[in-house]
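Okay, here's the structure, questions in a sec.
Shown here: the complex without one of its protein chains, the others still in place.
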């Protein structure tokens, strides 16, 4: 047992932080002005591609993809990646600079693990190169999609094709100008064992029959240029070779995809929360009310102390979960993944709520990154399974583990 | 002691509710589409003026202005108004339909109480008629404005004029196309007793020297057409007759203005929260996951029960505060006003957070009123004094009250 | 609607408070020393009977029994009684002085409402006179007794007798030297409709076959002289005339009994919490750490403010529930009763937790009433139905009420 980052990781942390300091923070304000201007909706600020090239040149590229993916991977473990993702997560859009942003990361993992050589050549390579972006279409508006057996989108075999019909929403990235690939989860059959009905299939973005109805907002933000779309699939036809791993393997793919994806979210949330705490610390040290600095108020100090405690614990839990994935795979780490998925988003919400309060109304507006981080935390309480589902599963596993103890003291 | 609404109030509740049912809810979606479309920024949906005319014709107009304002008032007490404001508050922009929206209500109270006949004729009348709207410029970005002695905006006498210089923000309504009046708080002197330096002055919106720099967002929303502006005042010159109540009376005016204003916010927050709970109840009754209705999950039931308990208590506390204002004025009700100001916004935040969770990601987007109500609750934790200031004062008063008890059992 | 106590109630409040000041607080310490001394276990301090005589002489007797019980009642409504119970509740054992202590109050209500003239003559009268005390045996250790259909104690007809067999626990008062009466809930049949199996029966304390196994502790306290007993009933035989209201009416009796009983608990919890807040206020004003009074720490002030807000809201909710019982009976008030039953015990726990913290370790020991009040609050989260059951029911009613609304805005 050892709680120190290894020298290798410390070096990478210095490099990622240095890159952020040199290239990313300085253009943050300009970036945000650009993407929040309605005139630029669904356009990417040109600077982002420049930064991507620099990050790639600096060897800070695709760090998320674990070493067990061989040739595709830069060679890190999940545990090694965690503190780097935390640093990237300090700015909501920064992970893209390092080609480490959701949902592309999950899609790349799926293709790297389950894709045929042809699928990998056609889709994985440009994704790994950062030339295209992708969306993952799973959630549906009509049903509780946290229960994957509810999925209604149909994938029907018709000769050499599959034909998709269904309605999806919260399809992140679908508005992005570079989005070329959709991974779609649907059902290739509606009978038989419940977890063998789902399949995952590759759908090129420009396939006829894909209608993006409207962008969904998160607390008023459309998150341009990526966006979250509501999408109708009407007789969308793709070749049978686009199926991933085979019919009926969709549930399994989703499970494998969501494990690391969940802790990536959590790593980034730790970073966003840490940054909110830092903003809070600076604010209370520089603000005077009723004759003294806010930082001298014991209530403010308690807010800071509680935030620090929550962040530190969530960070340790994230690291422990990453370590377990490295050792035992997503299945062996299922309880830790659920734990951190329950803990980190709420932690982010709590920390940001306190940081907003310390900033006064400024904390709610565009002058700090805090309200946006709050919204991110709030959003992840649904993404990849709502709190309720994770708590229910975790409790079941916990009870089973306790009952299995030989003795009952 | 009696916890029943009077027949008079019950009748008014039926009328306000009926008006909402007939005229307001049906156009809510269209209204929101209009104001959230960037193409319509800072324009009022035409339907609003039609609704205002109907509400006025129905006698549901200016209900907020208490009976002690004589000729200007429709004759209700604060206690009688509370349940009506709750009904209006179910839609964030609905109070304007009844000419009961902030910050105009507070400005009208100031003018009705402290204005000269000339000021009332020129400004109060068109406000009461709903012909113009107004802003209240108090908060400043550089200083903790919850401590009014920090205000830095200067109001300097120069012959028959006052000249204003300063920077304000969170000036709500300033973008509204009908906004013609600014009530500005500044300092007519920077020495002397701390609470006699501030003055309040009337500034016509079209006075030269007023620069509206940019709209501030609340969780990504600009709240068109009203907006929250950052405003620079540069050598803004108004006649000396524009001073309200006299030099050095600004603090007193702010205190008087904020008392009822605070409970108006709270009444509306109760309504918004009640509506969120109702949406939640419908949702969980109609949604199935893992083989049963969400409403059969005990955790969901606890969320509903806790929300109901919080709403009911906040409603009672709001009513008790309104009753106290009616009996003893804002000063005599200061502790109850602080209490409800502490309680209601957090209650709204809690209730909406649970309601969002029950809706899944839908709860964060534009398809429900919940995320917007959450943001409103969050915002009011700063507006008219942050939680911290109210808690500090309330504790002081509470300690003093306890120490004054003759006996100490 | 009116939030003022009536002159009649204000007068009674003055009298109860005066009595407490003159007779009860001064002997509190001596009383507690007596009952906590193991040498005096299950003995009542002699002073209590003296105080009872004085309270009766002062007309402060049986105030809990509402006016609709005619001859037995001193004539108050539940709403009028609430603030008096609050005052009594400031000391855990004080209600007995006024013959207003649980579980006797509930038992008296049962006998006054459902008893035959003979039962009333034999048991109600001495209870109303304060000459005897009583226990209510419902909860059983083997089963979840919050679900009354689980009750296993059998009441078997045998000629002119009923024979009881079963095991009960948390039988409060059973150790009291004056306890002469047990009201027992059991089943007269184990088939048929679920809510017609239970019956309530009168069992004299000295009936053969009653074995009191041991006292149960609440956080280490046995609550001498009343105690909470685990009791075995073995072939306990009573005449058939001891049945209350008839076979199969036990569930109905329990429901009627628990309604007012629940809000009595809540009234007292408000009093205990208010007292804890007062102790806290005095403490922080008189304690200095790190160079200033605790009362100047903003975190302490927030603790006080939050406590005040919680108490005030719980008080209003208790009063609203009492008012509703007066108007519509326990059934019509069911939702409000559940609400206050959910709110008040947790409120007491929260307020006392903060008050303990402000006292340092002293707050946990016998030098303040706070730890004991905390335990009382914690205990009531189970008594008369655990939080979970009330939340589940309240949510069901709330959903039903919302779905019944004609319109769904």
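By written order: A, B and C. Residues from 1 in each chain.
We take it that contacts are C-beta pairs under 8 Å (C-beta built on N, C-alpha and C of every residue); 3 or more make two chains touch, one makes a residue touch a chain.
Predicted, not measured: the structure shown is a model, and the values here were computed from it.
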| item | value |
| --- | --- |
| Residues from chain A at the interface with the omitted partner, ascending | 1-6, 9, 20-21, 25, 28, 79, 90, 275, 277-278, 281-282, 284-285, 295, 298, 300-302, 304-306, 308-309, 312-314, 316-317, 319-320, 323-324, 327, 335-336, 338-339, 342-343, 388, 390-392, 394-396, 398-399, 402-403, 405, 407-409 |
| Chain B residues touching the omitted chain (full complex) | 297-302 |
| On chain C, residues whose C-beta touches the chain left out of the figure | 38, 41, 139, 141, 143-147, 150, 169-170, 216-221, 228, 287-290, 294, 297, 299, 356-357, 360-362, 364-367, 371-372, 374-375, 378-379, 381-383, 386-388, 391 |
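Heads up, the rule we're going with is that only the chains that are shown with their structure count from here on.
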| item | value |
| --- | --- |
| Between chain B and chain A, distance of the C-alpha-averaged centres to the nearest whole Å | 37 |
| Centre-of-Cα separation between chain C and chain B, whole angstrom | 42 |
| Whole-Å gap between the CA centroids of chain A and chain C | 52 |
| Touching two or more other chains - residue numbers and ranges from chain A | 297, 299 |
